[in-house]
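Note that one protein chain of the assembly has been removed; the remaining protein chains are unaltered in position.
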Amino acid sequence: MEWKTKISNFTEEESTIRGFDHENLIGKISFSSMIYLLLKGRMPNENESKLLDAIFVSCIDHGIAPPSIISARSVASGGNSLNSSVAAGIMALGDYHGGAIEDAAKLFSSTLDVSNLVKKYLDKKIRLPGFGHKIYKESDPRTKKLFALAQELGLAGKYSEIAFQVENEIFKQKGKKFCLNVDGMIAALVLDLGFNYTTGKIFFIISRTPGICAHVHEEITEEKPFRRLKINQTKYIGN
Amino acid sequence: MEWKTKISNFTEEESTIRGFDHENLIGKISFSSMIYLLLKGRMPNENESKLLDAIFVSCIDHGIAPPSIISARSVASGGNSLNSSVAAGIMALGDYHGGAIEDAAKLFSSTLDVSNLVKKYLDKKIRLPGFGHKIYKESDPRTKKLFALAQELGLAGKYSEIAFQVENEIFKQKGKKFCLNVDGMIAALVLDLGFNYTTGKIFFIISRTPGICAHVHEEITEEKPFRRLKINQTKYIGN
Amino acid sequence: MEWKTKISNFTEEESTIRGFDHENLIGKISFSSMIYLLLKGRMPNENESKLLDAIFVSCIDHGIAPPSIISARSVASGGNSLNSSVAAGIMALGDYHGGAIEDAAKLFSSTLDVSNLVKKYLDKKIRLPGFGHKIYKESDPRTKKLFALAQELGLAGKYSEIAFQVENEIFKQKGKKFCLNVDGMIAALVLDLGFNYTTGKIFFIISRTPGICAHVHEEITEEKPFRRLKINQTKYIGN
Partner (left out) sequence: MEWKTKISNFTEEESTIRGFDHENLIGKISFSSMIYLLLKGRMPNENESKLLDAIFVSCIDHGIAPPSIISARSVASGGNSLNSSVAAGIMALGDYHGGAIEDAAKLFSSTLDVSNLVKKYLDKKIRLPGFGHKIYKESDPRTKKLFALAQELGLAGKYSEIAFQVENEIFKQKGKKFCLNVDGMIAALVLDLGFNYTTGKIFFIISRTPGICAHVHEEITEEKPFRRLKINQTKYIGN
């Protein structure tokens, strides 16, 4: 009995996911509700499902420039299958690429003393995960959208509060605004939805997979094979 | 101007996906609607979005046994990151694992003469992709669910018709039922939704990614590292 | 008894690879000899091992520009592990990236009538795998090196002969030289060494893995995280 699971049971007699008959869910619930059930083990209510939809919409794509798209399209360009190329995109989603959600979620879920926490980071001159943005200084518009929705749905809870406390505390201690960015907001909302911080990266992966798929499909159907860096994009700097 | 895309445009001035302002979509549309827009380039209506939800729900997980879950959990078990382990699961989704959707979609989209097509396959003794099931002989209950929904939503079109014609023709020529299975039904519906057959595998990948994520998370949080085959599961058969 | 293998047997009582005690090989044979034994099931003689060394040296790296290095370094750049990044490089080694070795090996191993074969390709205006080079018109210097060595070692056999016959036949039929390139030469030599054409890609993968490792290590130790395309390297071309 080596491979055990709590997630689902597919045998000749039964097809259940988290105790629900799988077939009966088809046509009854949305993809986001199904994802919630799968990850959390209970059916979400309508509001929880809506908030999840918003989270997934908010990270689905960020243009052609990020490392995940470069790696995915490069693998496709070498003459490889769509699924393998998509996998190469997901492989790029590491600590510096979507990692802030899980890092911020861990931070928020372990914090009792916000003031002290911020002090510790500022003293060490480490940036707090989920705060600050290259372009958005005052506030991240996606944060605003997500938070407004969460409030409207009655789902902005304790962790959202902590997140904004951290934002305020950074301003207080540093005298400069580092806004709660979309990663930090999602981190707080995922916790408020009842998920453990260890699932943080999962929400980014599920959300971004369709974006990577779209780019890989475009590469395969519209581009010539074997992309390589042009000579003026590379530099040999000696041994 | 080496890396060009029609999908999205994220610059300091603009954040658009398929021409729609990304921010404005957050909280407005479901994840499935967003995926439709991303892949197809236009906003779906409510019915199209619902059918897509049903398709994604229908393939989200199939238990711990398939090769994708073995590979994903094995990579996790070697002491690797969640995103890398999920990627290993997606890498397993090859020609024999979810591949029937794209193969069947290609078949349906290229067929004018169903009778002749079936004859060609039967003569060569090749199984038609999207037909037959180990357990379900008369009909696949997931097929029934999806087709009933598509009819109710007014979205069962030309390709669904072709799919059932093929099912009938196999019975006629072979004297034995090979039911339109869930892969074949999804293939037909994806075409009826206006997608090209080249996107067939994408629907399976997007749908199955949450399932793989759930299994990897379970492996990382609940299992001891370094799974290996037990001695009685392996056999050395000489050189 | 589900997982069976002819390759090796590692139990509490025994550690053998292709019937040879593994421990006893350490310090006795070269890496290339070991690879030959592992893949072919018999110990190579010294000449066979030397030719294999030359083949592995010839494909070990080709600079920073190819898609495999872009994908590997991009994955590293997202904040991922060395092994996962190296894997992303190997994932890029598809039909258009190292694929010519296997394609040419298949060609050479299935050919009896060289003249007719070349005619078939030229009629269809398909390039023959293993022939032609962007820079080297008359001859590929790596081909010369490998062939001279194979002759010196007494290992240039029937398939090398076929390879050069194809080169001559192309010139005869087309009136233009398409030299046997390094991929084509390796294909012929691998067959002359007694390997099946289905192993063609393996020689490229083994050879290029150290190169990918070196690039990934350089990326991790010397570069800042999160490479992304600059705005002037991308182009949004509308929906």
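Note that the chains are named A, B and C in the order they appear, and that numbering of residues resets to 1 at the start of each chain.
Quick note on the criterion: a residue touches a chain if its C-beta (ideal position, glycine included) is under 8 Å from a C-beta of that chain, and two chains touch if they have at least 3 such contacts.
Just so we're clear, the structure is a prediction, and the values are computed from it rather than from any experiment.
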Contacts of the hidden chain among displayed chains: A, B, C
Those residues of chain C which, in the complete complex, touch the missing chain: 2-12, 17, 22-23, 25-27, 29-32, 34-35, 38-39, 50, 52-54, 56-58, 60-65, 70, 73, 81-84, 86-88, 90-91, 93-94, 98, 135, 141-142, 145-146, 148-149, 198-199, 201-202, 205-207, 209-211, 213-215, 217-218, 220-221, 227, 230
Residues belonging to chain B that touch the chain removed from view: 63-68, 70-72, 74-75, 77-80, 84-85, 87-88, 91-97, 99, 225-231, 233-234
For chain A, the residues touching the chain missing from this view: 1-6, 8-9, 11, 18-19, 41, 80-81, 83-84, 87, 91, 229, 231-239
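One rule holds for everything that comes next: only the chains that are shown with their structure count from here on.
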Self-contact between copies chain A and chain B, residue sets same or different by half: same
Reference chain B; chain at largest CA-centroid distance: C
Where chain A and chain C are represented by their mean Cα positions, the distance between them in whole Å: 38
Centroid distance [mean C-alpha coordinates] between chain C and chain B, Å: 33
Centre-of-Cα separation between chain B and chain A, whole angstrom: 22
Sites on chain C at which at least two other chains make contact: 80, 84, 87, 91, 229, 231, 233-234
